[in-house]
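Structure in structure tokens, see below.
Coming up: chain A.
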Amino acid sequence: MNGTIDVLLRLLGVLVVFLVFPLLVGQTEHKVMAHMQGRLGPMYAGGFHGWAQLVADGVKFAQKEDVVPADADRTVFQLAPAVALLPYLLVLVAIPVGPHGFVGQNLDAGLFFVLAVMGVGVLGSLMAGWASSNKYSLLGGLRTAAQLMAYELPMLLAAASVAMAAGTLSLPGIVGAYHWWWTPWQLVGGVVFFTAGLAELQRPPFDMPVADSEIIFGAYTEYTGLRFALFLLAEYAGIVVLCGLTTVLFLGGWHGPWAGGVGWLWTLAKTALLAFVVIWLRVSYPRLREDQLQKFAWTVLIPLALAQIALTGVVKVVTS
Partner candidate 1 sequence: MNALAAGHHPGFLSPTGVEITFVLVGLATLGAAVLTVSTRQLVHAALWLVVALGGLAVEYLLLTAEFIAWVQVLIYVGSVVVLLLFGLMLTKAPIGRSPDADSGNRPVALGVAVAAAATLVWVVVDAFRTTWIDLHGVVQGSSRATGVSLFRHWVLPFEALSVLLLAALVGAIVLSRREEK
Partner candidate 2 sequence: MTLTALAALVPLLPFLGGAAGLLLGRRAPGFVRPVAVLPTATAFVLAAIVAARQGTGAPTDAAHRLATTGSIPIDLALHLDGFSVLIALLVGLVATCVQLYSLSYLRDDPRYPSYAALVSLFTAAMLLVVYTGDLMVLLVGWEIMGICSYFLVGHYWETEPARTASLKAFLVTKLGDVPFLIGVFALATDAGTFRISGILDAAAHGRLQHPTVTALLLLAGVAGKSAQFPLHTWLPDAMAGPTPVSALIHAATMVAAGIYLVARLLPVFTASTAALAVLAAMAAVTMIGSALAALAQDDIKRVLAYSTIGQLAYMAGALAVGNRDAAVFHLLSHGAFKALLFLAAGALIQVAGTNSLAAMSRMDDLARRAPDARWTLAIGLAALAALPPFSGFFSKESVLRAAEHAANGDTAHVPSAVGWTVLIAGLLTAFLTATYAARLFLLAGVPPLIGRPAAAPAAGPAAGPGEPAAAEPSPAPQPKPSAEQGPVPPADPAPAAPGPDPSGAPDPDPDPGIRTGVPPLMTGVLWVLAVPTIAFGGLTYRSLPDWFDGLSLGPALVTSVLSTGLALVGVLAAWAAWQATAAARRSVPIGAVVAVPADAEPELVEAEAIESHEEIYGDIGAADDPGDPGRLLLGPLHRPAAHGFHLDAVYTALFVRPVLAAASLVRFLDRDVVETYVQGAGAVPRLLGAAVRRAQTGNVQTYLSALLAGAVVLAVLVAVGG
């Protein structure tokens, strides 16, 4: 029984994180963007600096009519947001926050699990795009899928480099094996991983598939109300997951001063910092064109990732 309660508690914790953190990131984005662009941003909801703006947004979404286009494939259309969102929820289970089992579930092939399940998310976009019965949606869906397929490879390769360095696929194991000099050693891999992750999330500057000035809102054009909110939630959950994973893999997770006591805090702090970077990048970089997008993945990121693997292998052989 004890084990069951333990599992339940862990899952509950993950769920809470899943529900809270993306909102935090969203709110941060509002404020950070506003400040960076020299404006105020939402200031009224909830009083202090508009802290309840996202809650208000949620209420707004919930109130809106849930429209399904007449020609659409209803089932698929309605299932799509769930398919897009669910992988991130599952992935959160495997991300360790602190030492000594401070993790949803310690999986033997945790890294592999995380990457595999994140790959499923693309189905949501494709389903949404196709089922909307809208040319822009379909095109957006296809673009999303193409982009995700293209960037999955450098991401996997960069992650493989870390796994090689640590000699394990388990995420807590990887963090446990971390030394401070890993960060410079795996720097290139980290940058590749983070960039590819950004592209997987279709965040600017890789937001080609959902660029409103080109194809309205890509696969999500026809979505309204709560379902649209779920897609947005998936995006912010994705930011959390990406930043968490980058932290765990490349920045040493809970490692830091007084790691024994406040290790989890270190993880959260690093994740938050990365989330800030994500927002920062959105504000600062222009959008890539579709062909540039693909070219970037195949001609820059993948070679870099391969070079990183080679470097890791060499160092690994030399030091062992």
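Selection rule, in plain terms: all candidates are chains of the complex that A comes from, given by their letters.
Basically, contacts are C-beta pairs under 8 Å (C-beta built on N, C-alpha and C of every residue); 3 or more make two chains touch, one makes a residue touch a chain; residues count from 1.
In this text the structure is predicted, and so the values were computed from the model without any measurement.
Chain A shares a touch in this complex with candidate 1, selected from 1 or 2. Within the complex formed with candidate 1, the residues of chain A that make contact are 71-73, 75-76, 108-109, 112-113, 115-117, 119-120, 122-123, 126-127, 130-131, 133, 138, 141-142, 145, 148-149, 152, 169.
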